[in-house]
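Below is one structure; the comments refer to it alone.
Missing here: one protein chain of the complex. Every other protein chain is in place.
Let's look at subunit A:
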Amino acid sequence: MSTSMLRNSIALRTALRAATPTATRAAAFSTTPTRALATLPDLPYDYGALEPAISGHIMELHHSKHHQTYVTNYNAAQSKLQDALSSGDIATAIATQPAINFNGGGNLNHTLFWENLAPKNQGGGEPPSGPLAKSIESHYGTFEKMKEQFNAALAGIQGSGWAWLVQDNETGALGIRTYANQDPVVGKFHPLLGIDAWEHAYYLQYENRKAEYFKNIWGVVNWKAAEKRMK
């Protein structure tokens, strides 16, 4: 029993460490469980820098409130998980999984999102080049056709979620996939470019007119970040 607990504990802690981009690496040989605290990443631009596509007011709320809450609640959930693992409380360890998924996913998704947006003077809106551009052409024909499919995916999201341009980890093929709520892009695919379709991402500026938001946001998409994520 204690062997499998230790195995689970190591596997989970490894996964958790990998999942927090700003985490500090805990002492490798420590026998007491240590926690790598997630922290809110800084934006590489001012809140108002993405106007008029996304208002400064939305950016401030989205970053300092919504994303911060995911970070805070993820840290609380992983603390609860660690305690449960340490005390062998398997039921509680399993019960914290939804909160880990939701808040950890929210942290991951938003961290990637801020990176794949940029003001025009930092390359926002410039189409991709290099291998990513070639891959988009071979999969979708043209860059515009890819955007059409992407926007169709966004429009089709029911409730809260994200649309991502993803890459298949085995084949390298591109795909456009939607994920509900804060489900992260893990497993078979890794994320290249994401657009947040939660109402909080646009409501104060666009109200129910989400098609307008989906159209305008392409003007501040940072394809260089997506290019760096290609494998």
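What we mean here is this: a residue touches a chain if its C-beta (ideal position, glycine included) is under 8 Å from a C-beta of that chain, and two chains touch if they have at least 3 such contacts; residues count from 1.
Rule of thumb we're sticking to: contacts and distances are computed from a predicted model.
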| item | value |
| --- | --- |
| Chain not displayed: protein name in its UniProt record ("Mitochondrial import inner membrane translocase subunit", "ARMC7 protein", "DNA-directed RNA polymerase subunit" or "superoxide dismutase") | "superoxide dismutase" |
| Contact residue for the chain not shown (choose from A:A84, A:V186 or A:L204) | A:L204 |
| Contacting the left-out chain in the complete assembly, out of A:R35, A:H66 or A:R177 | A:H66 |
| Missing-partner contacts on subunit A, residue numbers | 61, 65-66, 69, 98, 102, 158-161, 180-182, 198-200, 203-204, 207-208 |
